[in-house]
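Take this structure first; my questions come after.
Every protein chain of the complex appears in place save one, which is left out.
Up next is subunit A:
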Amino acid sequence: MKFIDNDQRPMGHGRMLRKEDPRFVRGKGLFVDDVQLPGMLHLAILRAPVAHGRLVSIDVTVAEAHPKVKLVVTGAMLAQRKLAWMPTLSHDVQAVLVTDKVRFQGQEVAFVVAEDRYAARDALELIDVVYEPLPVVVDARAALDDGAPVIRDDLAGRTDNRIFDWETGNRAATDAVFAAADVVVRQDMVYPRVHPAPLETCAAVADHDAVDGALTLWCTTQAPHAHRTLYALIAGLPEHQIRVISPDIGGGFGNKVPIYPGYVCAIVASMLTGRPVKWAEDRSENLTSTCFARDYRMRGEIAATRDGRIRAIRTDVLADHGAFNGVAAPSRYPAGFFGVFTGSYDIEAAYASMTAVYTNKAPGGIAYACSFRITEAVYLIERLVDCLAHELDMDPVELRLKNLLRPDQFPYTTTTGWTYDSGDYEATLREALRIADYAGLRREQAEKRARGELMGIGVSCFTEAVGAGPRKDMDIAGLAMSDGAELQVHPTGTAVLRVSCQSQGQGHETTFAQIVAEQIGIAPADIKVVHGDTEHTPFGLGTYGSRSTSVSGAAAVVAARKVRDKAMLIASAMLEISVTDLVWDAGRIHVVGDPNSSVTIQDVARWAYGSGELPEGVDGGLAAQVHYDPSSLTYPNGAYICVVDVDPGTAVVTVRRFIAVDDCGTRINPMIIEGQVHRGLTDGVGMALMEMIAFDDDGNCLGASLMDYLLPSALEVPDWETGFTVTPSPHHPIGAKGVGESATVGSPPAVVNAVLDALRPYGLRHIDMPLTPSRVWEAISSTGLRESTA
């Protein structure tokens, strides 16, 4: 008997098991490092041991003599081919291999290609490099000091480490509100450097065909089409000769958006050797050299009336971008969407200023489910609101309820110029309060406090901005942020949907089939979703910033509706009646008032490819393609409540409960949304309590392995409690908003707010993440109160 996986035929939205799972649970996924091609060679990269140092000499003769080594390449050799530097996604350049000097520890210096990966790594140890150490810039503030070492002396005319200054909002209006405000609270806070650390690291297999000049690149990329275009620009290869295949990806989380030197090295190596070449980095390479996240030092200020009416927000940010500006943000948004820092509140005036600097660290900044810096924006506002509650001695929920935007205010344009599409924030928060039994929690806390126990309740009410974005002002490297979808219905009534987004575990193969199923009445099991291969999918910008549902999802809907419109026309010929006398009913087209006079979408498909007569001006076949330009972003929101216990003896924080209510409009697959939320909440607990990429004064990376970069295991997270409200996006074809990053964005302030709430007896207002036992212990000790309360 044949076993049929997922033998279920639901139609449209609802819980549906994943079409992806049968291969993954059998070990039959295809990840990049699983690709093995005849004659394939292995590439390994020599990395800099110092953070800042001039390259004095590099001797590769011994390595080249290794019997299994085919090729050793240095920066000088790449420079001869004008490939030693490559453009980043933000109008900067990044060294592929060092030619002049090292700018961060772990930077790529040379590469070896050998018969196997062990030999390639052996040969790395045979390369002799001499560096002349240079003074290191680790602290972002010190980067701006007069006389600070200039990291980017490769850029003409560079005399300092300032990358850009940026501002948003109205400074004068904001200053005026602050000057007249009853209450002003100021709090400095650091969102520390963390790393998305997908379980699968970055990898590529390059296969350049010397005969026909075609390049095939298997690669861990979240944006295969954009990468293809950039390779055409970088390497000067004709774009039609480049095929990028992003197969199964073992998690991305923004880490796999940029182009890394390793990919370029693999391509060069395949061209030079005439053989396929695989590059697969190990964990320490991933943590030390690929796209980090956050690293914002924020001075936040909030102005309010004495009775708790928030009036204005002001902030000044110092952004550490590392040695190359590689942020993957829309071109006109160097600080991403940080401008949404006014959050879920009705605020009169706001102003943000920012300076971004180079330091001797790996490049990155936008990654780890940040929705283009909204993690930082939400952390700022949600911490500031709690600091204000602390100052006013007011319940943080009461303060939020007083200031949340009301449903009748949408569409709402913030004082910094973002037009929120829809929301019922109070309903979302009330649902969270209900699930949590907030009043009961406060009673429990009061009892425990009386006994000297430290229990904390933290709240976060956030607004996201996802689905970048309208082509009129959003592009990456000159490419409009639109996405394609092609839907083809076969003669026998099954279908293929080809999309430009690229799943890294978010379940697109399932949910996109559901989206199309609801529109055209073909069961999801009969719809195959193809993604990740530039040869077989339409152009688009890929998956990050929770943009798949908002943009590609909309494209799939519109393509399906085009197919449906055509099916109606064909049905009118089949039933010999005017199309205006037909109605669509979930896969059946019937005559108005006569449900028995009908054809199915499958009947229409057969007719479309058959010999039956077609209406005037209608072609045969049943397919449609769309390139969707979103009119706006979608703005999902959420209300989170975290409950922690802090051990007064050891300062260990335990997250006991976490209640997450999300509103992402129309919900396509609740099971998958819940899984996305669970993931993001785990990110939040990790960032708030455990994770940090730190550096010592010499620029040595101190978070370079999973021994030091701590990720939550099953023991550090609780059973999550999730809920939802539904406020559809008015401009999205099915009212759906993105949601993938909401929990990562919304949860860290809830955890931190909870810990600070637990520490109220000590009078502490803020501690910087990660709230490790040692940091909490130090903070408690600094109050001098520990002895008396312990």
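Following the convention adopted for this analysis, a residue touches a chain if its C-beta (ideal position, glycine included) is under 8 Å from a C-beta of that chain, and two chains touch if they have at least 3 such contacts; residues count from 1.
As a convention for this text, contacts and distances are computed from a predicted model.
Engineer: Select, from "(2Fe-2S)-binding protein", "Light-independent protochlorophyllide reductase subunit B", "Energy-coupling factor transporter transmembrane protein EcfT" or "Na(+)/H(+) antiporter subunit B", the UniProt-recorded name of the complex's unshown chain.
Structural biologist: For the chain not displayed, UniProt's protein name is "(2Fe-2S)-binding protein".
Engineer: Of the residues A:202, A:249, A:357 or A:389, I need the one that contacts the missing chain.
Structural biologist: Missing-chain contact among the listed residues: A:249.
Engineer: Of the residues A:56, A:155 or A:199, I need the one that contacts the missing chain.
Structural biologist: Of the listed residues, the one touching the omitted chain is A:199.
Engineer: Based on the whole complex, identify which of A:180, A:210 or A:706 touches the chain you can't see.
Structural biologist: Considering the complete complex, A:706 is the one touching the chain left out.
Engineer: Which of A:64, A:115 or A:154 sits in contact with the chain that's absent?
Structural biologist: Of all options in A:64, A:115 or A:154, contact with the hidden chain holds for A:115.
Engineer: Which listed residue, A:146, A:212, A:616 or A:719, touches the chain dropped from view?
Structural biologist: Only one of A:146, A:212, A:616 or A:719 touches the chain omitted from view, namely A:719.
Engineer: Since one chain isn't shown, list which residues of subunit A touch it in the complete complex.
Structural biologist: Residue positions of subunit A that touch the missing chain: 1-3, 5-6, 17-18, 20-31, 33-34, 36, 67-68, 115-118, 197-201, 248-251, 253, 282-284, 504-507, 671-672, 674-675, 677-682, 705-707, 711, 713-715, 717, 719-720.
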